[in-house]
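Here the complex is missing one protein chain, while the rest keep their positions.
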Amino acid sequence: MADNLEDYENFRKDMNEEILACGHLGIKRFFALDHQAYEEGALPVKTKELLGLVASAVLRCDDCITYHVQRCAEVGWKRHEVIDALNIVLIVGGSITIPHVRRAFARMREIPALKA
Amino acid sequence: MADNLEDYENFRKDMNEEILACGHLGIKRFFALDHQAYEEGALPVKTKELLGLVASAVLRCDDCITYHVQRCAEVGWKRHEVIDALNIVLIVGGSITIPHVRRAFARMREIPALKA
Amino acid sequence: MADNLEDYENFRKDMNEEILACGHLGIKRFFALDHQAYEEGALPVKTKELLGLVASAVLRCDDCITYHVQRCAEVGWKRHEVIDALNIVLIVGGSITIPHVRRAFARMREIPALKA
Amino acid sequence: MADNLEDYENFRKDMNEEILACGHLGIKRFFALDHQAYEEGALPVKTKELLGLVASAVLRCDDCITYHVQRCAEVGWKRHEVIDALNIVLIVGGSITIPHVRRAFARMREIPALKA
Amino acid sequence: MADNLEDYENFRKDMNEEILACGHLGIKRFFALDHQAYEEGALPVKTKELLGLVASAVLRCDDCITYHVQRCAEVGWKRHEVIDALNIVLIVGGSITIPHVRRAFARMREIPALKA
Partner (left out) sequence: MADNLEDYENFRKDMNEEILACGHLGIKRFFALDHQAYEEGALPVKTKELLGLVASAVLRCDDCITYHVQRCAEVGWKRHEVIDALNIVLIVGGSITIPHVRRAFARMREIPALKA
């Protein structure tokens, strides 16, 4: 995991630019589809971001958790709601998700709207 | 995957009874915690069931998908909303989840509130 | 796993039709992208199908293995080449993949070009 | 999952024979290494079988669970000890392992030494 | 992975305190159940820690491996016994676990009772 949110964001931005400029149409389209999946649809944006966070967390991807925790804050989820979602992660995914839940809590320290 | 919803439910009920009666306190408590995780909390029951469905589907567990698809119907999610959640599953989890999404659609045929 | 190749193919065809007709544009586009990923590109079709088989097998998805074993036969891979790819699956994925390798061998019995 | 222990054993024996006779030396050696891993070493056979069961169960492979539950009975583990190991599986792996734990309990019904 | 055992322990302690103080009863109870799963039961503490290590390693969680390697030392497992368990991890989980086995060996350098 990147040591702080800024390092993560810089690396993500830098690499995404390189990937999107690499000339592979399939990859470009997948990134677009990924973006669109979280846009308003039958489900509202807010619900979708929480789904993204839980999916990322049970699959144990720290960068994905960082991304969706940040997005959850942006779309208006409160700290106690994110924590209630992380409880579902713990129950579905078990203790093997605990280190990722720890890092999710650590990331919340860096996000004003989700701070303790 | 059980051939139909009734077979799945009978097997689930039969085995859960045996497991809960087996005398292991830790297992009994885990089943209770699992149940409580989906009760009203900071997040409403309805949201939690959708989180459970998405978590189950990206982790590719057909029985868990069956359970949460059924529960989603019970708490009021509509077919097009469940499908929008399954799209997030496809994007996060990739084509390896397609067979499970197929079986989720097959299960919806057996659930009146989620039928096409 | 479907009991035989025909059952698998019927179920796959039936559900894919329902999914593609369900009206969700994101899902439709993902299915298209999935299809295009295996078309001629920087890598030839033949190589891509073997990559698809190995990816499916280390991720332990029997339906995906069935699909790609069949496709491998169609694009010209021989039995001993598929088996050499399955050895890499065993080494990368470990003994937990053995039941899936067993089922891959069972599927090859149903595919003339890959029979023992 | 095979419907009963005998079907599972027949399929396993049938396919293992075909795989070992297929002429791939690497696969043959991997099967041998897999066998040797559970032989007496720094750890006794009995401990190793329980490790195999827990590894199989958190990785959610029903055939592997069936194999190791049977072997656990053969090397002398008792029902309440196997259940205590399955509790660790539930805690480490979460509720996503519950359907596999159910099937492990179902398999124990077919194994005299592990019956309720 | 934290660079050394002390950094790992400080982060773990810091975050566990925050998580347990966050006011979510379900999370608190899950942490308690997790702790109790490794206490004396039908299986002794020593066996349970080795089960925890193998489960953590096949699921490829470095922090969990660090925790259980340390606990294995505390409850009396010797270096050659831990290594024999890691061999089962390699066989069940395949070469994808090798980087985690490397880090398990690196952690043993920091634990006097498990040093080479």
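By letter and in written order, the chains are A, B, C, D and E; residue numbering begins at 1 in each of them.
Going forward, a contact is a pair of C-beta atoms (placed from the backbone, for glycine too) under 8 Å apart; a residue touches a chain by one contact, two chains touch by 3 or more.
In this text, all values refer to a predicted model and were calculated from it rather than measured experimentally.
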Report, in label order, the displayed chains that the undisplayed chain touches. A, B, C, D, E
Quick one: say which of C:L5, C:C22, C:V75 or C:V92 touches the chain that got left out. C:V92
Which residue of C:A2, C:A37, C:V75 or C:I111 touches the chain not shown here: C:A37
From the list C:C22, C:A55, C:V75 or C:A113, pick the residue that touches the absent chain. C:A55
Counting contacts across the full complex, list the positions on chain C that touch the omitted chain. 33-34, 37-38, 41-43, 47-48, 50-52, 54-56, 58-59, 64, 78, 80-81, 83-85, 87-89, 91-93
What residue numbers in chain A mark contact with the hidden partner chain? 11-12, 15-16, 18-19, 22-24, 26-27, 30, 34, 55-56, 59, 61-64
Mind pulling the chain E residues that touch the left-out chain? 60, 80, 83-84, 86-87, 90-91, 95-96, 98-99, 101-103, 105-106, 116
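The rule we apply is simple: only the chains that are shown with their structure count from here on.
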Which other chains touch chain C while also touching chain E? A, B, D
Turning chain B onto chain C by a C-alpha fit takes a rotation, in degrees to the nearest 5, of 120
Take the average of all CA coordinates in chain A, do the same for chain C, and state the distance between these two points in whole angstrom. 30
Between chain A and chain D, what is the gap in Å from one C-alpha centre to the other? 36
Any chance you could list the residues of chain E touching two or more other chains? 26, 30, 33-34, 37, 41-42, 55-56, 58-59, 64, 91-93
Taking the touch definition from the header, please name the shape of the chain graph: line, ring, star, complete or other. complete
